[in-house]
Each structure stands twice: as C-alpha cells, then as structure tokens.
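For reference, the structure discussed in these notes is given below.
One chain of protein is taken out of this complex; the other chains stay put.
By letter and in written order, the chains are A, B and C; residue numbering begins at 1 in each of them.
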C-alpha cells in the first residue's frame, strides 16, 4: 500500500449549494477521506468554473533587472554538467514558488560568459531561444552550429542534442522558452546527457546553419531530405526575414490591401516548412508589430502567453494590469485574460515608432485537442 | 501589482552539482526571490528527470467500499443545481488532496436514486460513463435519451448539454471519467447551467438512442448528417458489440490468425466513426480481455490510465504494487509505471475464466503532441 | 525518334472566334503539325467548356439481358488463367467501344458456374463486388474466405490477392465495380498472377470472414492489429446492417429527427473503419432508399456514378432520359448530369414500397483533388 503525506482536506461545505453538515454527513465525509475519495459537489466551483480562472496572474519582469542578476550569476555560478545551463526562470507570483511563467510555459534568461560552453544534452521538452540583444553564441544542434543574433528565433524541438558555445570575448544573454511546466504536469519528460565537450569541428562559426541552407528558402523544400521528427527542421528564423515580412504587411495595409491582423497591427507566425504547422508541437511563436500610434483590440484566448518587448515602447494591458513597457521587458498573459497593446512613439527612440513584440504561447496544445476559444472584447 | 502569497522557497543547493553557497551567492538568490525568479540549476533534477517520475502513485479502490459510500451519499446528499451530480471522485494519495485519479484524469462513482434527475448542464471537459453493473438510468444528451446498461460505454464530448434520469425504482451506480485535471491544469474550462428540468418527451426510455440509430452500424455512415464537433457522435457503445468483438479476436487467435494484442490478450478501442480517432479528443477508452490463464507483457507508456475490472478475477501489477482484483475494482497506472495483468480463473465465478478490464487513459493528448512513448519490459 | 500513327488533324478554324484562314496561317498550321504542336485557340471550346460536358451519355442496361447473356457465357466461355474472370462489362455508347461505363468507372456482371474457381491474381485497380441476388460464392482475399449474399457489398482495395470460389451447385452472378478506366487513363496499373489454385483450407465456407471478426463491430477497432494499406480492411458490409441503418433513418424521420438526406430519402455510405474515409481510395459506394411515394431533388455533381436497382421499382431521370426501373437494372449518371429518382410502389412487389438503389461513383478522386462541386436543381 502506498502512503500519502497529504491527507484530503475537505473544504467547508456549509455554502448555499451544499447539504447541511449533519453528524451523518460528517461521518460520510470521514468515510470518503479514509477511502481516498473526494465528492464533486464540494469542489465543482473550483474545478469546473464558468470560464477559465487562471491560477497564474498577469505579471511583468523588467529586462534591466533580469540582465543585472544574470550578469551577477555569470560571475558566481559556473556552467557545467548537472546544472547544465545558467538559466534563470520567471516564477509567476501565484504558482507557489514554481519557476513557471504560466501553468504551461517556462521562460528564462540564459547567460553565457566569453568562451564558455553549455554542455550537450537532450530532452523531450520543446524549446526555443529568442535574442533581444547581443550576439556571439552559436547553438550546436546535432552538430549544426547555428548563430544567434538580435531578433533571431531558434526553435529546438524535443529530443535533439544541443549545446551552446560563446565564441566571442563578450558575454551574451537571450531568452529560453520551453514547455517544461506542461510536460511536468503531464509527466512526459525524458532527459539524456550528451558529450561533455563539443568537437572542434562544431566550434566553427558560420553565418548560416546547415538547417537554413536546406530549409530557409521561401516556398521551397529539399527533395532529397525527409523530415518526420516533431517540430521544424529549420533551426533559425533570422530577424532580416521577420522584419521584412512585418514591413510588407504594413505596406500592404497602406496600399489598401489585406495583410495585417487589424489596422496598424502586423503579425507573423513562425511555422514548420514541412507542413505549415506551428514550429513546435506544444509552443506557438509569433512576432507582432504595432505601428506608431496604433492599438490592438482586447482579445481573450484559452491558454497562456509570454511576451517580450523587442523594440519600441508602449503600454500593454493584461486583465486589470496596465504597464508601460520597453525593450526586453517580459510579461505574461494568463488564460482568458484580455490582452491589448498600444505603441507610444514618444516613449521610444525607435525610428519607426512601432512597438515590436515577440510572443509565445501554448496555443498548439489547445488547438490539437480542440479546446481553443477566442473572444474579442471590442 | 499583484500580490503573491507563496514566496519562492529556494531548495538547499549544497548538492554536488551546485555552486558553493557563499554570501555572494546567497545575496544573488535573494535577488532572484525579490524579482520572482528561480534558477534552473537548483530545480533541473525535479523538472527534467531522466524519465517520467509521476507525482501520482499506483493505487486501488475497492468497488464494495465505493458502492457502500455512494449508497450512504444517496441517503444524505441531494442531487440538484449547484452540486450538479452525486459523484465521488478517486483522489490519488500523493496528489495532495485533489480529487484527481492521475495528474490528468478524473474518475468517480456516480449514484442516482430511483426517480431522481441530475440537472442539465454542459462543460468543455470531455466525459464518459461506464456501467459495471445495474441499469435504469438514461443520460439525456441534447434531447436524445441514451440508456445505460451493464457493459455499456457512453462518451460525452465537451460542450454537449446533458442530464441524467433514473426512470426505475432502483438506485443505479456507474463510473464517470473526465479530463477535469487536465483542463484544470491547462485552464481551458467553460461551464454552463442548462434547463432546470428535462421535458416529458425526454423522459422516454428507448432501448436505443437516436445517436445509435444514426451511427452504430459497422462501417456505415449517414450521408444526410454531418458531424464536425469534437468527439464521437455515437453516444453509446453497447456491451453486446464489445463482447462480441473480444470473443471474435480470441476465436481468430485459436484458429491461428492475427487479431489479439498478444497471446490470450484481446483488446478493442472505442473509436469515433467519423474519422476512426479516439472517442474523445483527450481521452482514450479501451476494453481488454485476458483469457483464462493468460498474462500480459509489462508495458510502460507515457501518460496515465485508470482501469476498472468489469468481470472475472486476477492479479494486476503496477510498478511495485501487485493486487488481486475482482469486479468493480478501480486502480490507476501512473506515467511510465510498468503494468501487467494476469487472469486467475480459480478466483472467479465467471464462466469464461477471463479477466475483463475497462481502461481509459490520456493517450490522445500525448499522441497529438507527439509525446507518446511505449516500452515493453519483456 | 518515335513514329506517330495519328497525325494531328487540325479542326476547321473558320469559326467566329478564329483568325481568318490565310495562306500564311495555313503555313503556320503546317508548321505546328510538323512539330507536333496544336494551338489552344482551335481547341479551347472542347477542352475548357463552361461546365462539364461528358463524353459519356446516360444509359441503362436491363438485368434480364445481362443475366441471360452471362448464363450463355457460362456455357461457352471457360474461366481460367489469362482471361481471369467471366466478367462482361457495360460499354457506354459514346465511349467508342471501350468497356467503360463512364470515363472513370468499370461495371460488369460476373458469373461463376457451380464448383468453378476464378484464379488468384492481384492488381492496383480498386474493386468491389455487390450482390443483387443469389449466393454461394466465396471471395478468397489473402486467404480469408468472404461469403457473398444478396445485398452484401465487398470492397477489394488494390494489390490484395483474390480468387473466387463457387462452393454450391448453383451458378451465381454479381456485379464488379472497378476504377479500370481511371487507372487506364492515368497509367497507374500493375497486375500479377497468383497461385493457380487456392488451397483446401481456403475452400472453407464460413458465414463470416476473418475481416468481419476484426472490423465489423460498430465504433470498435482492434488494438492489436494495424491497417495502413489503402482502402478498408473490412471485406464485407453485410446487407443486414445496411438495411437496418436505412430503416433507422426513416424511423428517425418519422419521429421528427434529423437523419435522412431529404424527406423520404435515406442513405448510407460504406466507409473505412480505420479513418472514416471512403472504402476505396478512388471509389465511393453508397446505398440509397427512396421511401414509398418519395422523390429526390435533382442533383448535379462533378464525376460520374453507376447505380444498380436493388429492390422495389420506380422512375429515374438522368439528364434528358427517364426510365422505369426494376430489380437489377444498371444505369449511369455522367458528370454534371442532373439525377433524380422516384419510388413507385404500385410497380413493385416489395413490401415496403421503397426503391432501393446501390450507387458507386468516383467522388473520392474529385474530393482528394478539390475538384468536387455539387448543385441542386431544386
């Protein structure tokens, strides 16, 4: 027989909808507890709410604080086997001390000192890197050295061997996104250590990865190479292309043609060139540009998101919270909380006056299981 | 700004792989805590284990105990709006008092007194009923009265209006399975109350539901009716067909032809006739028959299962636990725990000597997100 | 250089839309002919019509004539290797002597004498049998003996070994449907001879095939057996189930519920239990029942159909043709020709007064390639 450290604590059940607490009922509840049973009627309000009521709250983390602490960690905490990565994760205030940005998503700042390597490993957790500033690190994926530069998005589907290598004399920071909380909740995780050191051949620093040579050509796929593993075979989505796609959408809008999500709001989704699906089976990644002076319609969605401000400045509203934001700031949008953003050119030194937002979410989970809902609060 | 009741508790970090705890490091960790950050290197062992390490444990609930307590609840707890259902859920010992059989699955015994109705509602949680014994209740789904008899499986995809109606002079018990924990973790839930009372026209007690008239014909689909909503349009999978399918597989095996999973082990999956997929987007349901004297190969799978013994007797092994089981017993198999079953004819009064097991699991979630793995421990 | 027996015959081009035929133009056309070229402008009306204009015409074949000739063939033409089958195919009058019922579909009466075998072979052409009357033949598919009785539908996806065996003292006739014309036009055909004789073990005459034991259970699929080959693994769709499904639809209609295609018109589609798709990749098969006194709305569809009257009597209209029909009659509906049917109880000795029609068509081809269109001429 298994032991249980956490005996069932029945909630007070004298609420209007609950039966009167008689000695007989108390006896029944003791019987439930003894047999490891819990009645629905005392829990239904919490378990089956009228609409999603997230255990997470809206929250913002300021880039300057993150970066400062990451720099200190760079001095104090070595990178190596066991700890694996100098990554510091956002912990949503109400997710009881867990390093979970939302109930399903992990977001962390990772920091690598000049010349440092983060050792090779692989795991079923789906991951990506996004670079808000800096350069000089190459992520080596299955022997393919992928450069990381400002604006680049690097998906890393589960179970690929990977290491990081800082080839320069400057430290570099970026953010990691993963589905760690989702896989933790669902208990799907596998993890393996790889080689202690990457080879000299992998310490090369090409401008383009081999994955880009194969897959980063618009509308073209290689005939000689199949890709059936989960997630995108394209390991870097370079800023140059993302920026141009967003610029093109706003240009189409100015010329009177469809293209944007709504007036002044351009957006692209990073997609798997094999089948057009999301880059990762459990994580959607998008880039949103709110043009100078534009504002988005408040939208609620099932599932949660993490945003990072890439450029510009503005104001974002998540549920009851409103924050002024600037480059690097990270904030979360819990399930079914309305979200909107407004660019504020005056606050920014960006030429365009646009507010550029990187976003990732757990939407593919909801869509695959047909649990997705969206509502505009216009 | 949001408050947070649960300040981050950093774990002890003096383990071999951790940096030495110096005053500077303590200062850094205080900085993390203040900024709602948690380092990966102190958590990685818990969050990213080498293989799934479930927070749930194997456990068994005995039907006689469940039924006894449900009968008592029948006397003491009314069924009505607010509490909605007289359902009593299995609470896995290590899931901290939550009424969760596994991290993703809910299993409960529901009990309805003679003449009682459970009021109409709908919710996004995907549900089903399975009847281990008894009869007399009709589940009214969107106005379609579906009878419930021993061995019947009734899927109930999310967002369908439904009520229960006991049309007889006997109480009836059955089990409910739902994805409540999964949707709770992912925060996808919507819920609506329906009518207080079903109409007299819905109090009819047909032997077959309208859904069966349309969809329970092997390999045949109606041309005039489309079904695009999630989950199966067939609202009852009658025992007669399930039993015959299992019997046929064992007969094929005896005649030397493929059909069974392995020697003496027949199994069918309840499927959506529209596209052959699982009956519910998040829940798989199967029926397994272990022939007299047969034993199954231990198998590990990502994701968790709940089993109910439908008939016969035998021994089941889940991880380190082994139990003798008989009709109605419910037990859980946590993620990646090896499971095997053996029929023991001598223990049973069943004619065939077979051990009949109903099973449901969260496998569709893992397959849709490409997180499924299976390993035979043969 | 290849020779060509069929020199290009340019059509007269003095029509209104054509350029004037000058000596220079004649010279140009001679140049085209010499280089094996044909201008679009002389052909466009034929090749790219405003709507499908079938090369086939509506036509009906009377069962009594087919059966009489098949019986004569039974006396005169042996069945054996080389000719393979005593099958006599419908040749649409305007398809220039080709044994093609429509541009894509083949329909034939096949006839087997008492004790006769049709030798084993396999081909990529997708096929089925449908039995309008009689019994006594088993089709042996990959060693699985499948009985054939009135009303049964037996799909036979491409590349399965198959033979026929008449186990009785009576001859038997049935119809074969295949995609021979489609594969002939597209040049996808492979064909192999199998064993000269089937084994004694295959001469058994079970009431149910093994495929039915595995797959003919409504909404249930075997867990232990995968099926990834094209087409349905279920080798017989028995009349008992088809009849019941149609009866149920009309009963639902009488009770005021959805189910039929339109008033008095019930219909089921034979489907692949693996994924709910059509039974064969290139052929759709359906059964339609027009209740006593009912009439269907004229419908046009891209693609062609062949119908066989299974029971009852009535009137059918295809384009400009209207025929009185009775048991066994076969008729074709070319692409985009409107089709409707009316049951006429007085003409029939059927108890129900319904007109029962078996139909097969090339619709899966059109749907897979997104060329399907439907128009009601109501």
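We adopt the following convention: a contact is a pair of C-beta atoms (placed from the backbone, for glycine too) under 8 Å apart; a residue touches a chain by one contact, two chains touch by 3 or more.
Being a predicted model, the structure only gives us computed values, none of them experimental.
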Contact list for the unshown chain, restricted to visible chains: A, C
Touch with the omitted chain, as defined above, among A:150, A:269 or A:342: A:269
Sole contact to the chain not displayed, among A:25, A:113 or A:216: A:216
Selected from C:52, C:194, C:224 or C:338 as touching the chain missing from the view: C:52
In chain A, positions touching the absent partner: 210, 213-225, 232, 234, 237, 241-242, 244-245, 248-249, 251-252, 255, 257-262, 265-276, 279, 286, 288
For chain C, residues in touch with the removed chain: 2-9, 16-19, 22, 24-25, 28, 31-32, 35-44, 47-55, 57-59, 61, 65-66, 69, 72-73, 76-78, 81-99, 103-104, 108, 123-125, 158, 180, 182-192, 230, 281-282, 302-304, 321, 334-336, 362, 364-366, 368-371, 373
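As a working rule, only the chains that are shown with their structure count from here on.
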Rounded Å distance between chain B and chain C, as computed from the means of their C-alpha atoms: 44
Averaged-CA centre spacing for the pair chain B and chain A, given as whole angstrom: 30
Distance between the centres, which are taken as Cα means, of chain C and chain A, whole angstrom: 53
Touching two or more other chains - residues of chain A: none
